[in-house]
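First the structure, in the form of structure tokens, and then the observations on it.
Moving on, here comes chain A:
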Amino acid sequence: MTNAASTGFQTFSSLGDTIQSWISGYNIPEWLTITIFLGLYFGLAVILAIIIVYVLAYTERCITNVFAPYNAVDEDESKKHKILMPLAHFIKLFLKEGFRPQNCQNALFFVSPIIMFSLILCAFCLIPFGSSVIFLNQNFSGLFFMVFFLMALAIRFLAAYAGGGKFSFIILMQEIQENIALSIPMLLCLLGVSIMAGSLNINDIILAQAASYGIFGWFFVTELIAAGIFFVCVLIFFDKTQLYNLNAPVDTVFGYKSEYSGVKLAIFEFCEYLMLFVISLFFVCLFFGGYLSPFGAYILPEFLIFLEQIFWLLIKTFLVFLIIIAIRIATPKLSSARLLEISYRILIPLSLINLNISILIQYFSGVR
Partner candidate 1 sequence: MREVTKDKIAVKIEPNHPITRDMIGFDVILDGEKISKINSNLGFSHKGIEKAGQDRYIGQYLPAIEKIDYFAPFFYSHAFLSALERLSEIELPLYAQYVRVLTMELNRITSHLSNLGRFMDVLNCRSAAFHFFNMQNEILNIFEKISGGRISCNYYVFGGVKNNICREILTEILNFTSKFKEKFKILQGFTKENPVFLDRTRNKGIIDTQNALEYSITGVNLRASGLNLDFRKEKPYLLYDKLEFHAPTVFEGDCYSRFALRLDEIKISVELVKQCLDWLLSNCEEKCNLEIKLSDICPKAGAAVSFTEGPRGLIMCHVVSDGGKKLKRVKWRTPSFYSIQILEKALIGLNLADFAVIFDSLDINSSEADR
Partner candidate 2 sequence: MCRRKRLEYRAFWGEIIMELEAIQAFKMLNNLKNKGFITLLSLMAEDLSPIETDISGGENFRLTYTLYNPVLKEFKEIQTIVNAEMRSVSTLFKSAKYDEMEIYDLFGIKFKNHPKLDRIFLDKNFVGHPLRNNYKMPETQTKKGY
């Protein structure tokens, strides 16, 4: 499609192709087709995001009931399923007054939640949901994904700075240190995996894990260290806030969200869940075979294969999400100094060792 190629994107998917050809059949100028295309994508992505976050919030509520049951309430009542609870929580936040503190930076204050949300959607569109359901298939999509994700995390700093209070300032310093210290091992793990797979394109990484013996061809077998490091980094990134905690993280009132209230706070909490979902999608694509089935072959016929691929992907991410939340509830929080020590002394050297091992394996088994 020359229209799309002129802007630099390469849309490779059958879904995108059909939609674009349908739109451009109406004789509209180029820029309008692109905007309609992107608008449809973002609209669909927002709806999907709302559904996903709702399901995730409900599962977190169910899991807290298992691990942290409050027996003061009547047992019959606590066993009733509170399926509308996330809705109630978000409606409550929407109805609150959007308070603007005196010392805040106006433009950043209003815009930072929206920037965070759009960056996550950009990262979301790089993940392949099936071999023919990819939205953007770029040559370096793994690296672009990490860039978008880390930028979304960096918006936390902007949000803390925009708040303008003294506690926000202290938080800012702490968070910058932690983010830098934890993102280096993640990038090194990604490099290790890409060397085993031969390219940084996520789709190629998934296809490199496809073998006839199914589950044992996935990268978590050969790159166990990298999988462990990545998982630990993800846990620590998202250890600080939970949706239904009664008492906020203590040493820094509410983190970077201290000065926000109302709709902006709702968007931040929404984005936290979405970030966790997106990074666990990435984790599954890198180490657990993405949309591949563990049996090595698909059950459904060819024209319905994309359904099965989406099914396998979502099941795996859901399991990873469950494990992360369960660990988050039951373990206490590390102090900031100890976190930095762990990352610089343990995680970075291990990830470098992993990188060396994968280079040596690839060198001795023939150059790809």
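As a working rule, a residue touches a chain if its C-beta (ideal position, glycine included) is under 8 Å from a C-beta of that chain, and two chains touch if they have at least 3 such contacts; residues count from 1.
Selection criteria: all candidates are chains of the complex that A comes from, given by their letters.
Keep in mind that what you see is a predicted model, and the values were worked out from it rather than measured.
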Checklist entry - Looking at the complex, which candidate is in contact with chain A: 1 or 2? => result 1
Next on the checklist: Considering only the defined contacts, which chain A positions touch candidate 1 in the complex?
Outcome noted: 64, 67-72, 103, 164-167, 169-170, 173, 239-240, 242, 245-254, 329-338
